[in-house]
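Moving on to subunit A:
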Amino acid sequence: MTHAGSGHEELGVTNFLEEVESQTGEKVRICYQCGKCSAGCPVGYVMDLLPNQVIRLIQLGLRQEVLDSSTIWLCASCETCATRCPREIEIVRVMDYLRQQARLGGHTHAAREVPIFIHSFLANLKRFGRLYEPMLVGMYNLASGHLTKDMDKAPAMIIKRKLALLPSRAKGLHRMRQILKNIEEMRHR
Partner candidate 1 sequence: MARIGVFVCWCGSNIASTVDVKAVADAAAKFPGVAHAVEYKYMCSDPGQAMIRQAIADKRLTGVVVAACSPRMHEPTFRRLALSAGLNPYFVEMANIREHCSWVHDDRPLATTKAIETVKMLVEKVRRASPLEPIRVPVTRKAMVVGGGIAGIQAALDIANAGVDVILVERSPSIGGHMAQLDETFPTLDCSQCILTPKMVDLAQHPRARIYTYAEVEEVKGFVGNFRVTVRQKAKTIDHAKCTACGVCIEKCPASVPSEFDCGLATRKAVYVPFPQAVPAKPVIDRGACLWFTKGRCKVCEKFCPAGAVSFADKDSLVEETVGAIVVATGFDLIDRGLYGEYGYGKLADCIDGLQFERMLSASGPTGGKLVKPTSGETPKTVVFVQCVGSRDDSKGLPYCSRVCCMYAAKHAMLFKHKVKDGRAYIFYIDIRAAGKGYEEFVKRAVDEDRVVYLRGRVSRMFEKDGCVIVKGADTLSGQQVEIKADLVVLATAITGSEGVRDLAGKLRIGFDQYGFLSEAHPKLRPVETNTPGVFLAGACQAPKDIPDTVSQAGAAASKVLGLLSSPELVREPLVASVDEAICIGCFACENTCPYGAVEHGLRKDAETGLEVEVAKVNPGICEGCGACVPVCRPKAMDLKGYSEEQIYSEINALSGRLNVKG
Partner candidate 2 sequence: MAVTRPRIVAFLCNWCSYAGADLAGTTRIKYRADVRVIRVPCSGRVDPAFILKAFETGADAVLVGGCHPGDCHYVRGNLNARRRFLVLRHLLRYMGIEEERFQVAWCSAAEGAKWARLVNEVCEIAEKLGPLKGFKSIAGELATPEKEITLSGE
C-alpha cells in the first residue's frame, strides 16, 4: 500500500509506530481516532495537524509528515488530551518524544521559535543553573530575531523589583552542568 501524497512512502510498514511505542511506553496503536484529544485541545486552532491526526500518522508510520508538523511544537503540554483520552494514551509523552526526534533530525522549520526557545532556555540553565529571565528574553530574541519582544515589560518589572539587574548563580550550578554533561556523554555512548 503506498501513500498517494508521496508515492514512494510505504504506509503502515515502517517501524516508526514500534519506535514511538517502545520509546514512550505508550500504546499508540490502540487509538481508535475518536478525536476527543483534538476536541479539547486549547491550541488546536493554530496547529497544522490536530492531535488525533498526529497519532494517526504515527500509526501509519509516516515519520516525515509527523516530525514536520507544527503541532508537535505548538502542543502546550497542558495534558487536557491525555486526561480525557478514552484509551488512556499519554499523548504529551508521545509529543515529547516527537519533539526530541524532530530536533535531532533538524525538522524545526514548522514552528522554529519553539526549538529556539528550548535551546535558549537550556543554555540559560547551563549558564546560571536557574532561570534568569532577562537573559532568557535576550538570548531568545537574538536567536529568533524578535529583538524587542517582551522588552516592554522589563522597565515595569524592574521598578517593581521583579527582575534582578544582575543574575544570581544557583549554588547548584556546577551540579546542573555536571548532570547535563553526563547526559550528553550518555547520549554519545
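On how the list was made: all candidates are chains of the complex that A comes from, given by their letters.
For this structure, a couple of remarks:
Keep this in mind: a contact is a pair of C-beta atoms (placed from the backbone, for glycine too) under 8 Å apart; a residue touches a chain by one contact, two chains touch by 3 or more; residues count from 1.
Because the structure is predicted, anything quoted here is derived from the model rather than measured.
Of 1 or 2, just one candidate touches subunit A in this complex, namely 1. Interface residues of subunit A, counted against candidate 1 in their complex, comprise 32-41, 44-45, 49-50, 52-53, 80, 84-88.
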